[in-house]
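To start, the structure itself, in structure tokens.
For this view, one protein chain was removed and the others were kept in their places.
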Amino acid sequence: MQLSKADLLKAYRMMKTIREFEERLHVEFATGEIPGFVHLYAGEEASATGFCMHLDGRDKIASTHRGHGHSIGKGCDVDAMMAEIYGKKSGLCGGKGGSMHIADLDKGMLGANGIVGGGPPLICGAGLAAKVLKTGGVAIAFVGDGAFNQGTTAESLNLASVWRLPCLFVVENNGYAEATSSKYSVSCDDFTDRAAAYSMPGIAVDGHDFFAVYEAAGEAIKRARSGGGPSLIEVKLNRYYGHFEGDAQTYRGVDEVKNIRATKDCLVLFRRRVEGAKLLDASELNKIDADVMAQIENAVKKAKAAPKPTAADLMTDVYVSY
Amino acid sequence: MQLSKADLLKAYRMMKTIREFEERLHVEFATGEIPGFVHLYAGEEASATGFCMHLDGRDKIASTHRGHGHSIGKGCDVDAMMAEIYGKKSGLCGGKGGSMHIADLDKGMLGANGIVGGGPPLICGAGLAAKVLKTGGVAIAFVGDGAFNQGTTAESLNLASVWRLPCLFVVENNGYAEATSSKYSVSCDDFTDRAAAYSMPGIAVDGHDFFAVYEAAGEAIKRARSGGGPSLIEVKLNRYYGHFEGDAQTYRGVDEVKNIRATKDCLVLFRRRVEGAKLLDASELNKIDADVMAQIENAVKKAKAAPKPTAADLMTDVYVSY
Amino acid sequence: MARKITYQQAINEALSQEMSRDPRVIIMGEDVAGGAGTDGEDEAWGGVLGVTKGLYKKFGDRVMDTPITESAFIGAAVGAATAGLRPVAELMFIDFMGVCLDQIFNQAAKFRYMFGGKAETPVVIRTMYGAGFRAAAQHSQCLYPVFTHIPGLKVVMPATPYDAKGLLIQAIRDNDPVIFCEHKVLYTLEGDVPEEPYTIPFGEASVVREGKDVTIVTLGRMVHMATEAADNLAKQGIKCEVIDLRTTSPMDEDTILESVENTGRLVVVDEAHPRCNIATDVSALVADKAFDSLKAPIKMVTGPHVPVPFSDVLEDLYIPNAAKIEAAVRLVMGKKN
Partner (left out) sequence: MARKITYQQAINEALSQEMSRDPRVIIMGEDVAGGAGTDGEDEAWGGVLGVTKGLYKKFGDRVMDTPITESAFIGAAVGAATAGLRPVAELMFIDFMGVCLDQIFNQAAKFRYMFGGKAETPVVIRTMYGAGFRAAAQHSQCLYPVFTHIPGLKVVMPATPYDAKGLLIQAIRDNDPVIFCEHKVLYTLEGDVPEEPYTIPFGEASVVREGKDVTIVTLGRMVHMATEAADNLAKQGIKCEVIDLRTTSPMDEDTILESVENTGRLVVVDEAHPRCNIATDVSALVADKAFDSLKAPIKMVTGPHVPVPFSDVLEDLYIPNAAKIEAAVRLVMGKKN
């Protein structure tokens, strides 16, 4: 699949935006100003980006508790996301949802989800709607390695297969569910071993390599769009921070993250590849870096300064009518 | 695996008892005297028998809504079962459970279950108890083809594998879940395709052939008992009656059951085999037939005559203490 | 409106008319058509008790049989509702909520709030509840108090064929998630039902008997027990006002309070288990907001704090009935001061 220069710039900007968003949250969280649980996606950017680069307004995604990357990928407003994480009235969800419930249905982002395995059934529904309404859309459930064991995921794989839905199930295998290794909790060696159980293609891909993800994603999306049914894709990747902010991560090997950052960082790999192949030059990418830094800086400033919701907001938005 | 003459007689008696129990219920249900939902196991006897013949007091099973066969196999009292189905005080559950909740924990029968997919998690627990308490016991979850899709089943397969529990998951694939074909509802061609998803052996066996079931069961049970972990066994078989009594079964092909009864009946096949090989002779088997007829006749008579529970029974048996 | 049809037919008709009216309405559930993938008849069941029979013939693929995976297909209905469809999913028995509740109470119910008002989830979950079929502990529960407890859900409990049709059409056209609870014993109940589509607004109770002595607030199948009791009591000169809540969320507080302000006496009848149920909910409402009108203790007639038993004798003892309601009414009347 050919990526135009514009595509490459877009992809890099998307990854960089996610990275910078998360790195900054990591810093800001430590100040104590951000409430609640925050799960960072840093390190996994190539996955969200590799898939979302193929998507348009017809398409839907459902995310997880670790949802910032998917949200940015699907086009959620970064300022509004940041404000949401700070619990502000100007937040994407008016401050009612927070990090774990960022959503923008208008953008086809069906929500981060506080329930592990909450997304796959919803994505069957989004796929069904696309099929019935003949929108040509596809629907993607992102799930973690831990979430993949959840019964809701298994049921959804079966249902998507039985109904031949235009769905993708993307396992972002970062090796851990909280402090538990996927080597312990997942009873198969590769998630692709579970694809045959549902008669769907199963593809494993290196999630540090944007191009690999992009290609696998493209094929599965093409198949889904053309009525070929669902696919399962395992993206092998790593998270740079703890399960949530505040996690001491004593379960990880010494220098584990340091080594990954040094050798497999998706942004570094991307730059090396596109610069090496002379598809983009460093200055263009540096400019994006600078833009993104400024954008995130601005988002944080605005979020901090923004007013909080007020008592009038407590009881609204429960029902359309009651 | 060698079956002694006593074993063969026991197996035949077990299958015949189940068959007669169910055939008689089919007749009695039509009179309107039996309350509630009744799901008959007729046609599937070789499965319950093939497994239960290997079990002893250490072992546990969990059954389904179609539980009479497993209950008889695991040694539940036939009179008390019949009385239970009639809702009588002398019933195995004092008339409080009925057909769908027949259980006898003392016998290691953890219950029929009104919830499709209710049994597998419980069986993980029974297997865990056997492992922790080092009883040497195994635990078997019987599930239907429909139930196998349920998320609880998938989760249990994973958990049993992760914890290496002495469990068996037996899919009794009778081709239907209510009026829905397993060809429609199950997204893989063979249930054994789902074994690899959980790194456990998957074996398919002809459920009309007691000897085939017995052998496959024996191997999986041996493996479980010796610490080798769980297995998945698909037993391909047929049910002779509707999903429940009262089902008109218009979804079935013309003469479907008639043909199966004529060519694949497990009792007929068993007799042909043991008589052909001169392991047992017809008179011995005929005697069992007569015994069983008398036993069931007696059970029905007693059940009909037995007193119902009374008001004093309504509020008891909820808690051990409250 | 001379035409009489059953509660079950009324539900079927509501579905059929709404599917004709709006192509976004689809139906899904286990054997809602039946026969999928089999050699035999195509629409072999039309629901386990035949409630959706005929819809597959009329609407084809818009009536979808599902595997037995309630989380997946209820969740799919929820997801589809956020994406442009108006699904009616069938949870065969309300008792099965335990395998799919998350998709209902944490997803559907909370989207709008969590997403800052920017979600609409027009999904209907039809489900069968209640005792009386000798179906034992896992197929006879009420459980609507659980759904009523959850903000974001609407809970509908029709007691008559007329209400079943009007409330179901309302549910389908409603833009919030609705739990539509059908009492299995009522399916064969006949009543007057207009042929044309009509809606009954949520949150409007129906006063099915007027009376000045005692208010009986009830819902679902118990409405019939209560009217039977009221009829018997009328012969003894005790005039009961019987209020059918019709929806428990929203609940028509005004009608309850006004009635108690007139009668000064309240009996609440609820088939559900006694703890944290609709009976306690209505009692508490009145003990707060109509306290000064009360002339007697508020009595509740409910199922007991035990699972539903199988045996017919026990199940009959379990279910609230006219005699128990009459006793409660007499009790609150005896307290006259």
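We call the chains A, B and C, going by the order they appear; numbering starts again at 1 in every chain.
Throughout what follows, contacts are C-beta pairs under 8 Å (C-beta built on N, C-alpha and C of every residue); 3 or more make two chains touch, one makes a residue touch a chain.
Since the model is a prediction, treat every value here as computed from it, not as a measurement.
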Quick one: say which of B:G97, B:G175 or B:G202 touches the chain that got left out. B:G97
Check the options B:N158, B:N174, B:N238 or B:Q295 and report the residue that touches the missing chain. B:N158
Against the hidden chain, chain A presents residues 35-37, 87-89, 91, 93, 95-98, 100-101, 113-117, 146-147, 149-152, 176-186, 249-253, 256, 308-311, 313-315, 318
For chain B, which residues touch the unseen chain? 60, 62, 91-97, 101, 103-106, 110-111, 113-115, 118, 120-126, 128-130, 132-133, 135, 139, 151-152, 155-156, 158-159, 162-163, 316-322
Please give every residue of chain C in contact with the chain that is not shown. 71, 95-106, 109-110, 113-114, 136-138, 145-146, 148-152, 248-249, 251, 272-273, 275-281, 283-289, 291-292, 294, 296-300, 304-307, 309-310
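Assume only the chains that are shown with their structure count from here on.
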Return the chain whose centre of C-alpha atoms lies at maximal distance from the corresponding centre of chain A. B
Compute the distance, rounded to whole Å, between the mean C-alpha positions of chain B and chain C. 36
Taking each chain's centre as the mean position of its Cα atoms, how many Å separate chain A from chain B? 45
Chain C touches at least 2 other chains through residues 66-67, 69, 71-72
Specify, in ascending order, the residues of chain B that touch 2 or more different other chains. 149-152, 184-186
